[in-house]
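Inspection log for the structure reproduced underneath, given as structure tokens.
Heads up, one of the protein chains got dropped from this complex, but the rest are sitting where they should.
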Amino acid sequence: MAELVSFIIFFLGLYALVVKRSVIKSIIALVLMETAVILYFVSGGFEEGKLPPISDALPEQMVDPLPQALMITAIVIGISSTAVALAMYSQLHRKYGTDDWKKLMKIRLEEDA
Amino acid sequence: MPVTIVFLLAMVVLAVASIQVRKAEIAVIYLGIFSLFNAIFYLFYSAPDLSLAEAVIGSALATALFLVAIKGYTLRRTQIKSEYRSPKMRLALFGELFWGVVFLTIGFIVISFYFGTVQDVGKPAWYHYVRSFISDTGARNAVTAIYLNYRVFDTLFEALLLLVGILATAYFLEWPEGKEPEEEIATKPDSEIVARISGLLYPFILLYGFYIIVNGHLTPGGGFQGGAILASVFIIRYFAQRRLGINIFILQRLEKSFFLGIIALSMLLLLPEFMNSDFKVFHLVLMNILIGFKVCCGLAILFFCFIFQQTKVEDTKGRSERG
Amino acid sequence: MSELVGNVLMGVALVFMTCGVYGIFRFRHFYLRILISSKVDTVGFITLTAGIMVKSGLNFFTLKVLIIVVFFVLTNPLATHSIARSAYKSQYPLPEDDV
Partner (left out) sequence: MIPGYLFVLVPIAFGTLLFFTNSRQAKRGVIIFQLALILASLYNLTKLRFLESHVSIETFAGWDRIIGISLKWDLVSSLFVMLTAGLFFFLFLFDYRGDHVDQLFLMLLCTIQGLIIGIFLAHDFFNVFILYEVATILVSILIMFRKDKQSVYDGIFYLLTNLVAMTFFLFGIALLYRMLGVLDFALTREQMALLSDRRALILPYTFLVTALSLKIAILPLFSWLPRAHATPSAPSTVSALLSGLFVKSSLYLFFRIRNIFDPFLELTELFLILGWLTALFGALLALSQKDIKLILAYSTVSQLGLITFGLSLNQDLAFWGAVYHIINHAIFKSTLFLSAGIISEIYRTRDIERIRGVGKGMPLVAAGTIFAILGVTGAPFFSGSMSKYWIVASAKDNLTTLGIYLANFGTITCFIRYSRIFFGVQKNSENSSCSLWKMQHIVVFVMGLFSLFGGLFARELIILFFAKQLPVDPLSYFQKIMIFFASLIGGFFVLRVIERTGILKKIRELDLSFNSVAAFMFLFFSMSFLYLSLKYAPQ
């Protein structure tokens, strides 16, 4: 079930990247996609009744600790890349005055010419 | 578990909402709730470390950053309405519908293919980790054992990524390098109640943050989560007093020094004769503390960069309106 | 005994919260709604945690719950205050008559 949902959210994010023309929506969609991957990673190998990987549990009962460690990394990555994207977004908005990808592209092409 | 199903459905609904809502602020709020639901969901899947990280970083901090970053730039309601009625918009709606159908088809094929083919061939890594992490690393929390010992090489880059991300943010938002902004950020005095009560909150938050950091090798949590909690002290301080009595330059220097410290400390792992069982635990605690301080400095810088940028935007707007 | 008292307290908390939810739907205006939701949240939460504390008896866990309660009592009204204050400052209109 969780795997299904993570696939759905991933494609939902991708869909938003394709159809939504606002930059901020693209960033939101990117966050959604990242979260979907994290959800998948955690739920992928999970079996019912497994305990957190802390030494109170027996080794056989523990859930796989590796995805969790990796996904903490992924969350930190997510926040820093989101912050950078947002910082760029505010620069972009200040310089171009719009956050529509199509208008941005047009202005940029005129700059080139 | 029926509870998890409810959570998952709510997550899908919130994701759709955050994409489809037109006003960016509301979309961001939905995204924050989505992250919070994720965080709670991870608890059901026996991932407390991750849950803490997602709650602190993904749900709280990311939402705050989003809100501060888009504050000056979002559309007014009338603008949205007028755009909504234009013929161009109708064409765009048609495009959305078309892509929706395409995504549904391909998504359905991919998902059914996945459930038809997925298989397991055992978990060698899991087997190794859960059997030997206590004796190998001295940690009681396997997640900490992995990210501070087995795979510390990754963690170094994670710390570097945070450093670089903050560098980039500060650079793009044009923080005056090496200086404090001269004028005071806010002019209005803020609510007395907020200021007083948040003063009462500091010790709680600090205590909690340090607890999470220092006990990272025993209980869920660790440097990253605890550091984020500590950083929230700075954020609260801003809301309470609205005055930047903070020298960003020193924070940046501190962050870089902590990063160098983390690299140097992780190099000790390469000297096996040095790492006896007592020192191993000490090493874990020390690493967690350094990471916690580094993350705290970093996230505080991140937040202040956005706040500073925001006031600058408002400044220029006000000036152009007056002039 | 403490089991029973705890359960009763938690039940009372649920009653409080139900009233609160009803109140949110009954009132139409933002300021009234935020008042209701804040009050109910605080009272309901305190009663609920009191029930949990009574149920679990006197141990370390109770202390932790107590700390959470103190934290909550400090922060929740504060958050409501901030929201209402910022709404007022950004000239969100006040209700014209009572209710």
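Chains: A, B and C, in written order; residue numbering restarts at 1 for each.
By definition in this document, a residue touches a chain if its C-beta (ideal position, glycine included) is under 8 Å from a C-beta of that chain, and two chains touch if they have at least 3 such contacts.
All figures in this text were calculated on a predicted structure; none of them were measured in a lab.
Chemist: For the chain that was dropped from the view, give me its touching partners among the shown chains.
Modeler: So, taking every chain into account, the missing one touches A, B.
Chemist: For a quick check of understanding: of B:26, B:93, B:110 or B:250, which residue touches the chain that isn't displayed?
Modeler: B:110
Chemist: Per the definition of touch given earlier, which of B:94, B:171, B:202 or B:282 contacts the omitted chain?
Modeler: B:171
Chemist: Could I get the residues of subunit B that touch the absent chain, sorted low to high?
Modeler: These residues touch the chain not displayed: 99, 103, 106, 109-110, 113-114, 117-126, 128-129, 136, 149-154, 156-158, 160-161, 163-165, 167-168, 171-172, 174, 253, 256, 259-260, 263-264, 267, 269-270, 272.
Chemist: Touching the missing chain, which residues of subunit A?
Modeler: On the subunit A side, contact with the omitted chain comes from 10, 14, 17-21, 23, 26-27, 30, 33-34, 36-37, 40-41, 44-45, 66-67, 70, 73-74, 77, 80-81, 84-85, 88-89, 91-92, 95-96, 101-102, 104-105, 107-109, 111-112.
Note that only the chains that are shown with their structure count from here on.
Chemist: I want to compare two interfaces, A-B and B-C. Which one has more contacting C-beta pairs?
Modeler: A-B
Chemist: Using the average of all C-alpha atoms in each chain as its centre, how far is it in Å between subunit A and subunit C?
Modeler: 33
Chemist: Just curious, how far off is subunit B from subunit A if you go by their C-alpha centres, in Å?
Modeler: Taking the mean C-alpha position of each chain, the two centres sit 12 Å apart.
Chemist: Rounded to the nearest whole Å, what is the centre-to-centre distance of subunit B and subunit C, using the mean of the C-alpha atoms as each centre?
Modeler: Here subunit B and subunit C have centroids separated by 28 Å.
Chemist: Quick one: which bits of subunit C touch subunit B in the complex? Just the residue numbers, please.
Modeler: Subunit C reaches subunit B through residues 67, 70-71, 74-75, 78, 81-82, 85.
Chemist: Any idea which subunit B residues touch subunit C in the complex?
Modeler: Against subunit C, subunit B makes touches at 191, 193-194, 197-198, 200-201, 204, 239.
Chemist: Residues of subunit B touching subunit A in their complex?
Modeler: 4-5, 8, 11-12, 15-16, 18-19, 24, 27-28, 31, 34-35, 38, 41-42, 45-50, 53-54, 57-58, 61-62, 65-66, 69-70, 73-74, 92, 95-96, 99-100, 103, 106-107, 110-111, 114-115, 120, 123, 125-126, 129-131, 133-134, 140-143, 145-147, 151, 154-155, 158, 161-162, 164-166, 168-169, 172-173, 218-220, 222, 224-225, 295, 299, 302, 305-306, 309, 313
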